[in-house]
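Working notes, beginning with the structure itself.
The complex appears here without one of its protein chains, the remainder shown in place.
The letters A and B name the chains in turn, as written, and every chain counts its residues from 1.
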Amino acid sequence: MTAPRPILQLQGLVKHYGRLRVSDDVWLDVAPGETHALIGPNGAGKTTLIGQIAGEIPSDSGRILLDGADVTVERPHRRVHRGLARSFQITRLIGGFSALENVALCAQALEGSSFRFLAPASRDAGLNAAAIAALAETGLAERADIPAGRLSHGEKRQLELAMALVARPKLMVLDEPMAGLGKAETQAMIAVLRRLAGQAAILLVEHDMHAVFALADRISVLVEGRIIASGPPDAIRADAAVRAAYLGEEV
Amino acid sequence: MSTTLLLIQTLNGLQLGVLLFLIAAGLTLVFGVMDFINLAHGVQYMLGAYFLAAFAAATGSFALGLALTLAAALLCGVVLERLVLRHLYGRDHLDQVLATFGIILFLNEAVRALWGSAPLHVDIPEALSGAVRLMPGLLYPLYRLVLIGAGLGVALLLYVLVTHTRIGMRVRAGASDAAMVSALGVNVGRLFTLVFGFGAMLAGFAGALAAPILSVEPGMGDNILILAFVVVVIGGIGSVRGAFVAALLVGLVDTLGRSFSTSLMRLVMDSSAAAQAGPALASMLVYVLMALVLAVRPRGLFPASAG
Partner (left out) sequence: MSISARRSLLPLLLGAGFALVPVVTGGDVYTVNLAIRIMCLAIAAIGLDLILGYGRLVSFGHAAFFGAGAYAVGILSTHGFTSAPLLIGAAILAGAALALPIGAVSLRTRGVYFIMITLAFGQMLFFTATSLSAYGGDDGLSLPARATFLGTDPFGSPLSFHYVVLALLALVYLGGRAIVASRFGRVLRAGGEDERRVIAAGFPITAYRLVAFVIAGGIAGLAGGLYAEFTEFVSPAYLSWQRSGEFIVMVVLGGTGSLHGAVLGAAGVVLLEEWLAEFTEHWRLIFGPLLVLAALAGRDGLARLLGRGTR
């Protein structure tokens, strides 16, 4: 039996900041539908790696394949159209837009042309329906009309997620979606992500080990820009190198 | 085109370049260190020229007048920074544009109200009048040579100051990462005032040097300010070295372009068309240069973070 083609393949990615090697020959595969957690201590280079995958940060060498296509030098918005969606570690929302309009903005990137100048976007029923559905999936439907800038921190994280999933991506890259959430909010977020798991592959960067072990099919461990271990949760839990480098104080 | 003319125009180009550098040096540091857009830098140049005209007339001595001008320009810069600009650091660029535009309107008008709209005349100091024979058949005014020399001297001094002294190091670090410098416990407020006052003094110095050879009139700083912007953009924001290279480049391209574009155009079109197209082309040249540099290097020739 041949394994299905990975949705994301990183082949020897390198990124330097000055003399600092922030990504140091990173190899990583994410299979379709898989939830793949990427963990590692602060400053390991996780956010940088996401930036490279999304195309915001150019790589010094190595290749990035998205759904089989080489996107190493492709511009960020093109990658979105190939089925990549990302969320940000530090929430990035359009604060003056309502929650609904934030999500509708993302929906309109993939549905129809946005070089339309006359019809009011806020009355575009197709976009609004898609946006409401995405908000409902993350449990934010009641808050659709609130300006994003006025949502609570937890709600903002939910909104980030809704903005990623409204695009029906093949791969979602989520940078610490639980950051700053309380216990109950984290549980809710885990539940949402578990529901999504079937629909898209997820590359999940997360410090919350409870969430990681609850969600991940596979885990890769990034330390000082290198993947030091990769495998199913049980194997990672047992891996001596990982325990020594990272998990020791957490598990 | 003769060699003599070429040489003269090259010297004229250097002269413009040197003046531009003196203005752009302060601008680029203010941009780099404070991420602050200061439209009012050109009026500092104008004030320098007016101060010199006033002080030289009052004291009867160019040298004394120049010394007083430098002090007054420094004072003006510091006062302006303390009174207005300091409250706009970290604010939206639009606020900075609005405020410094208001300052330009005010100072241009103040100068007009005090000295009138007619250009002032400033004598070239006695000791520096006359011309120097550079080559057989090539006389060049001594004052202009001194101006070029003085400008280059200040450039060298500034280079040493910025690269080899502790305070210069801080300024340079600030130009590439202000947050970092403040995290290191440097008194950023004082550093800013210093950079600002110093930049104003340099611009005032340029205005004073230019006073005897250009017309001293309200609004004289406006056009040269925009040329200085071009210099800053080409050189790379925050880079004194970049400002120097770009200033000479812009000075030469502008001056040589203006004097030779018509004859160059004659090579490809008839002379009446060339007489039309030449000046139009010449006036666009430095901006085309800027566009070309940006197309290749959007952050200028010497991006500050690269040193």
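By our rule, a residue touches a chain if its C-beta (ideal position, glycine included) is under 8 Å from a C-beta of that chain, and two chains touch if they have at least 3 such contacts.
Values in this document were obtained by computation on a predicted structure and should not be read as measured data.
S.K.: Have a look at B:A110, B:I124, B:A150 or B:I167 and name the one touching the chain we're not showing.
M.R.: Answer from the full complex: B:A110 touches the omitted chain.
S.K.: Sort through B:L6, B:L64 or B:L98 and give me the one touching the missing partner chain.
M.R.: Going through B:L6, B:L64 or B:L98 one by one, B:L98 is the residue touching the chain not shown.
S.K.: Using the document's definition of touch, tell me which of B:A25, B:L52 or B:L88 contacts the absent chain.
M.R.: Answer from the full complex: B:L88 touches the omitted chain.
S.K.: In the full complex, which residues of subunit B touch the absent chain?
M.R.: Looking at subunit B, the ones touching the missing chain are residues 31, 35-37, 39, 84, 87-88, 92-99, 101-110, 112-113, 222-223, 226, 229-230, 232-233, 237, 275-276, 279-280, 282-284, 287-288, 290-291, 294-295, 298.
S.K.: Just checking the interface: what residues of subunit A touch the absent partner chain?
M.R.: 54, 56, 75-77, 80-81, 86, 88, 92-97, 101, 104-106, 108-110, 112-122, 124, 163, 167
Everything below uses one rule, namely that only the chains that are shown with their structure count from here on.
S.K.: So, what's the distance in Å between the C-alpha centres of subunit B and subunit A?
M.R.: About 49 Å, centre to centre.
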